[in-house]
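To keep things clear, I will list the structure first and then write my remarks on it.
Left out: one protein chain. Kept in place: all the others.
Presenting chain A:
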Amino acid sequence: MSGLRNGMPPLLEVKDLSVSFGEFAAVKNVSFALRPGEILGIVGESGSGKSVTCRAVMRLLAAAARAEGSVTLEGRDLLALGEDELCAIRGRDIGMIFQNPASHLDPLRRIGEQVAAPMIRHLGITRREGLKRAVALLDDVGIREPEKRARSYPHEFSGGMKQRAMIAAAIGCRPKLLIADEPTTALDVTVQARILHLLRDLNRRTGLAMILISHDLGVVADICSQVVVMRNGEVVEQGPIDDVINRPRHPYTKLLIESQPGRKTYGTADGPDGGKPLLSVEKLSVSFSTGGGLLGGLGGGGAFKALDGIDLEIGAGETVGIVGESGSGKSTLARSIIRLNTPGGGAIRLDGQDIGALSGDALTAFRRRVQMVFQNPYDSLNPRLTIGEAVAEPIWRHGLADRKTAQKEAEALLEMVELPASLYDRKPRQLSGGQCQRVGLARALSLKPQLLIADEITSALDVTTQAQILELLVRLQRERSLTLIYISHDLSVVSSLCQRVYVFKAGRVVEQGVAQQVLSRPQHPYTQALVGSLARLPAHTGTISQPV
């Protein structure tokens, strides 16, 4: 790639691009250039304007948006083109893939037809020829049995396969440029690694230039040669990827790099006390029936085993990570521990007592001892309560204090999670995601639990916010001597936070052990794949286990 870089005119040149929605300026004077065969990364957090920039390039913004500046593709200003000329360029010269492949495929049309559609449209080939080429393209992007799969509908594809199909549709007309807007964010980490590999491979084989938009600096560092860092609609830094990562000039870029999971170890509290475990799970199995309703299950049905004979032990004061991809059963475990799912077999014991047998006062006491924080910070808070009320509610509901005292305690708790008192009367939707997650933490801690379960609590948050929440979590854990179960799909977060990890796959524990060992010397092939899939920054600091 670097050989192509010098002396060639840029393929795409964006100059002083500004986009505004009414009064709000989403993108301010953004400029960058892309040469043929190059992969350019645009990094930034949500709201930084990175997606808006690329949609402005494709002229895909809503009618209410106003774009100024110039976007030149091989000498033609895209912002000045008419609708007909635009349609001739979109999908022909510039292909685009999106964050959520599931919602970007038409649910009613077969995959083959959707892959063929741009070729039939732009290349003037027959439907038959288009479908034939679509099958070849599906084969190219690594879909097995492409002929059979071309006749499938999107809902019959997995997330990774859908993204491959999107890529096939985008490259069918051999475009000069592919814009990939967060192409792997909705996918599991091993799938992400394979999609990134596919994109890099396409770039090498066909010289396809790409713009890769991502919130994840690790992903960008993995395949891009140039990077643009955006914040609040402005470019804060740009340059070759190695320079930006190893010698960041702007403070925000430095913060972004420091916040990368795995760059930092949070130094957890004291190790386990030894002695009897606080929580033990023995041969736990949970099944969900998959059959339809009345008379609906004639064609089969049966049960899906979400958890299949899980054994684990957690000592008091320990921080234990549970890692796995979506569908591996890790959330089912969390929900079983707080008795939201009924186990089909096995037992969960807290201090030796089977929690399934609890009822009445003992159950209420158990609920106080075990609390959970959920993935989506907005959905897990009642939108009609102010955050003060939300945190106070469990206290008076459990009869630990009257409402007035509970309000006071709530204020203290919010202060403890570093939320300013001025936010006390706000409703959840008036807060940012990170602030909401702090409220979720405060609420879970209001009952002074012994065991806190954190289920993907940072996966909906930006990476810098994630780092702050993790720091807060570690501080709280140390101050309150909490036992913590941290559930995540992100092995690097877990290993930087936890002492021990359990790796889940398809409802079973495939590997367990001390966090750093599992990460540096994974035994099970699945864990090895997981570790290998980590999109990390080129670590000039040595191995990931080294604290910064």
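Basically, a contact is a pair of C-beta atoms (placed from the backbone, for glycine too) under 8 Å apart; a residue touches a chain by one contact, two chains touch by 3 or more; residues count from 1.
Criterion: contacts and distances are computed from a predicted model.
Its record in UniProt calls the unshown chain "ABC transporter permease", which is the match among "ABC transporter permease", "Thioredoxin domain-containing protein", "Acyl-CoA dehydrogenase family protein" or "4'-phosphopantetheinyl transferase superfamily protein". Only one residue from A:42, A:65, A:166 or A:337 touches the chain missing from this view: A:166.
Interface note for the absent chain: among A:121, A:398, A:426 or A:475, the touching residue is A:121. In the complete complex, the residue from A:29, A:46, A:72 or A:100 that touches the missing chain is A:100. Residue-wise, the contact with the chain that is not shown comes from A:89, picked out of A:89, A:223, A:245 or A:334.
In the full complex, chain A makes contact with the omitted chain through residues 58, 60, 83-84, 87-92, 95-96, 98, 100, 103-108, 117-118, 121-122, 153, 155, 166, 169-170, 294-296, 298-299.
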